[in-house]
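For this depiction, one protein chain was excluded, whereas all remaining protein chains were kept in their positions.
The letters A and B name the chains in turn, as written, and every chain counts its residues from 1.
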Amino acid sequence: MGLVRYTLWRLAQAIPVLIGIITITFFLANQIPGDPVEIMLGPSPAQEQVEAIRARYGLDRPAYERFLNYLAGVATGDLGQSIYYDRPVLEMILLRLPVTLYLTVSAFVFAIVTAIPLGVISAKRRNKPADHVSRIVSLVGVSTPSFWIGLMLIIIFAFYLGWFPARGLPLPWASPAEVRGAETQLQVLLTSLHHLAMPMVALGTLQMAQITRIERSSMVESLQGEYVTLARAYGVPESTIVRKHAFQVAQLPVITIVGLGLSTALGGAVLTETVFEIQGMGRLIITAINNQDYELIMGTTFMFGVAFVGGVIITDIAYAYIDPRVAYGDES
Amino acid sequence: MTDPLLSVRDLKTQFFTEDGTVRAVDGISFDVYEGEIVGLVGESGAGKSVATSSILRLVDSPGEIVGGEIEFKGETIFGLEEDAAGDLRPRDEMLSESEMRKRIRGREIAIVFQDPMESLNPVFTVGGQLREFIEINRDLSEAAAKTEAIAMLREVGIPAPESRYDEYPHQFSGGMRQRVLIAMALACQPDLIIADEPTTALDVTVEGEILEMVQELQEKYDTSFIWVTHDMSVVAEICDRVNVMYLGEIIEQAEVDDLFYDTKHPYTSALLDSMPRPDETVDELRPIKGVMPEAINPPAGCRFHSRCPEAREVCREVHPEARDLSAGGEAAHTAACVKHDAFDVGYEESPAIETEATGGFSAGFTETGGGAE
Partner (left out) sequence: MATKRDSPTDGSTDTEGTGAGEIEARVGLRYTLRQVKRDTTARIGIYTVGFVTLIAVLASIDNYVFDYAIAEAIWYSPVQDPEQVRRLLPPVGMENQYGQGTLEHPMGTDHRGRDIFGRLFYGTRVAITVGFMATAIGLVGGTLIGAVSGYYGGRIDDVLQRVTETIYAIPFLVLVIAFMTAFGRDLTFAMIGVGITSIPVFNRLIRSRVVSVREEDYIEAARAAGVKDRNIILRHVIPNSFAPVLVQATLQIGVSILIVAGLSFLGFGAQPPTPSWGQMLSASRNYMLPAPTFSLFPGMAILVTVIGFNILGDGLQDALDPRINN
């Protein structure tokens, strides 16, 4: 009951933020120098032609009117028309978004699955060799540019060892006809995972490192909690204490970090997609910028914002699910 | 007299820190008999809590029990012996860590902590936590443990225990949480419950209710208690016998009436003077002067001499061991103060010295009138 209400409340809260994102995006897109119509029509086009195009895309209207039109459009699911490709922006985004989400979510799965054991072991064996190793791994992880990890992985595992493909990322649910070398859906899935491995590691390493750090410090704190001492005093086995009593409380800051890390990861996806030549949202925004495709730039930027806000809401709900104090509204 | 349930002899627990060795508990001895409530009193930092966690062998690094003996119902919780090379090692009969966990903690000796806000895990339901501890310590099935947990919640006076069973700690008030913790301790049916300042964080009215409830339940279940507190009025209300701790040592030990009406140690007198007493009307309360010194470098001689209103030169030199000062036939009453004739170290002849209590080090804003009454 509390959780459902909390979810609705959280969703309602997102609306002004989304309007804010649109405002910023619109403002930035309006500042872009150069005339998109010129780019579209090539040098020295006929005057009537220019005006026709301007009228068609509403570029002849004053800025505030275009802004309100755009807002109204977004509210009804219309992100406008790509000037360069002459296709609806939403349609183009929906083709690319799944790839980026697939990559980003996988990166987080990789990060969480490796970071939690590392962090817990580190906290449990504080200041012992295992702890030092895990701390060095996470220090290097937060200090390494993700795109460079990508380059190194390609050099080693694609070029020298030939274990993984260096470019592209087919979706696991793509039809076998679209994926080279795959005849069945299972082969599509395997090909997809094969392609996924390196970009996932490249993008996930930073998250892994950050989660490890927070998991460690959070577990250290939790293990010193009085409820842990109480559990010990009642003869609860140490393994149960680590797995259950200390662990669950310690995940709260971890969830927060995962939510905030989404911002870095979605930005990192732009780089990772560039390195591995993956046709996702990141490549789309870069293409849009190179083509000075206003509507597409606004649409992709807005979508990145939506993806992040959505991710944060999901992590907030997960937080409320674990910590009953949030959903019941006693503490904010 | 029957054998004590718990017997602590010359217990020493130290913390090895960067700044030096902290002698948090420095050679304390006391007994707890079946069915009695034994008080452990002293200011914060006197070593009370370290003493109680030592009994459960739950002292965290960098702390360590370095000496002494703890016997519980004939079993050795802690005990060292010298091996052939002269090094200290645990005695063979000393319980292993897993025996402590399986046989002693919770099952035989349960604990209630000071802060009910922190002691319950915020992300699990109150009932779930209670049930888990009952399951572990009484070998009950999940369903049976749940029934027992609800019965116990009712027993400690929590209304509508069936529905509150599924609620989370933050939905309980401080007093209710402390009741839950007491239910937890009693539900495991231990022989001894260590209550580590369980009412300190509570309102006075709630404290009163809880003390009353504990007394009733203690009579009903005949469980022994070690009641740790700094509050003499709590001691007066609930304890049968009292141990007064100062800087890691027990400086006076007596039955509760003897302690109040025949106080033998100046520190105990100072403690008694510093809080209101229901049995006496005083014009003003007298706080104990000065601050308790660090346990890293305790003062030489009597540890209390720096704050003692009756300190003499000899107190700086002689470190008094507690002695039984009771007259023949009376209950034991030990104290560690050389002003008593039994010590015979020349207290009377020794010149008085200036201390924090006599105004030598810091003149307080309330002048102490005469000495002890």
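In this text, contacts are C-beta pairs under 8 Å (C-beta built on N, C-alpha and C of every residue); 3 or more make two chains touch, one makes a residue touch a chain.
Fair warning: this is a prediction, and the values are worked out from it, not measured in the lab.
Asks: Could you tell me which of the visible chains the hidden chain touches?
Replies: For the complete complex, the undisplayed chain touches A.
Asks: Write down which of A:Ile154, A:Val249 or A:Ile278 is the residue touching the left-out chain.
Replies: Selected residue, touching the omitted chain: A:Ile154.
Asks: Per the definition of touch given earlier, which of A:Val4, A:Ala55, A:Val105 or A:Leu139 contacts the omitted chain?
Replies: Considering all chains, including the one not shown, the answer is A:Leu139.
Asks: Going by the contact rule already stated, which one of A:Pro170, A:Gly225, A:Gly268 or A:Pro324 would touch the omitted chain in the full complex?
Replies: A:Gly268
Asks: Considering the entire assembly, which residues of chain A contact the chain that has been omitted?
Replies: Interface with the chain not displayed, on the chain A side: 16-17, 20-21, 23-25, 28-32, 126-127, 139-140, 142-148, 151-152, 154-155, 159, 217, 262-268, 270-271, 274-275, 285-286, 289, 297, 300-301, 304-305, 307-309.
Rule of thumb we're sticking to: only the chains that are shown with their structure count from here on.
Asks: Over in the complex, which chain B residues touch chain A? Could you list them?
Replies: Those in contact with chain A are residues 56, 58, 101-102, 104-107, 110-111, 113, 115, 118-124, 132-133, 136-137, 168, 170-171, 181, 184, 188.
Asks: Contact residues on chain A for chain B in the complex?
Replies: So the residues of chain A touching chain B come out as 225-227, 229-237, 245, 248-249, 252, 322-325, 328, 330-331.
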